[in-house]
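One chain of protein is taken out of this complex; the other chains stay put.
Coming up: subunit A.
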């Protein structure tokens, strides 16, 4: 890599000591960034520099760095996971930017996701929603024949599409209402579309929606910014499914 390709960037990063204190945007300049570096590698380089200077490195979430775990987040220039469609922050590369660019980096924001430090948020709320119903109970015993339960191919594919949700929370971050409907609808759909998910279908959708409301997420206004920001391209048709399943479960419920 010839050095003339290396970029100098102006970063505006949200710094916040902890959950209690107020944060602020802090300016940094970083040079020598290769277009081949990933966005997170660029932050690593910044952090190395900060550590060398004796200052506090920027805290941010990441794990697999290959777009499958859903740990990385970041609001990059006001877009969840940055400008590229169906791409997580860890899969975003600096070739998207040019020398001298200013990049604003903020945490995903929602009442339900408190900032822990800098760019790190607490996404416990998603786990709480899953715990409220996003599972199937399976009896132990001898495994039955794999082909005993028939699944229509189309449903299998729709369920698989819904199941590709990695729970990163980009849907909530990009929604102007901080609504978690896309996440909840994907987690409801992946089971509702399969015969194995039928037994608990009504309870699941009721409990997950009520939990979502209780945790302080906003109400969906069908803008589809969630779908457009989702690194897995999950469709808002799942939200429509959630809406009708919830209505049906609520109307027919015995409690």
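As a convention for this text, a contact is a pair of C-beta atoms (placed from the backbone, for glycine too) under 8 Å apart; a residue touches a chain by one contact, two chains touch by 3 or more; residues count from 1.
As a working rule, contacts and distances are computed from a predicted model.
A.B. asks: Pick, from "ABC transporter permease", "2Fe-2S iron-sulfur cluster binding domain-containing protein", "Ion-translocating oxidoreductase complex subunit C" or "Cytochrome B subunit", the protein name that UniProt gives for the chain of this complex that is not shown.
C.D. replies: The UniProt record for the chain left out of view names it "Cytochrome B subunit".
A.B. asks: Quick one: which of A:64, A:156 or A:240 touches the chain that's been left out?
C.D. replies: Of these options, the touching residue for the absent chain is A:240.
A.B. asks: Of A:94, A:212 or A:234, which residue touches the hidden chain?
C.D. replies: Hidden-chain contact among the options goes to A:212.
A.B. asks: Spell out, residue by residue, where the missing chain touches subunit A.
C.D. replies: 12, 14, 25, 75, 77-79, 85, 104, 106, 109-112, 115, 174, 176-179, 181, 206, 209-210, 212-213, 216-229, 236-237, 239-247, 250, 253, 255
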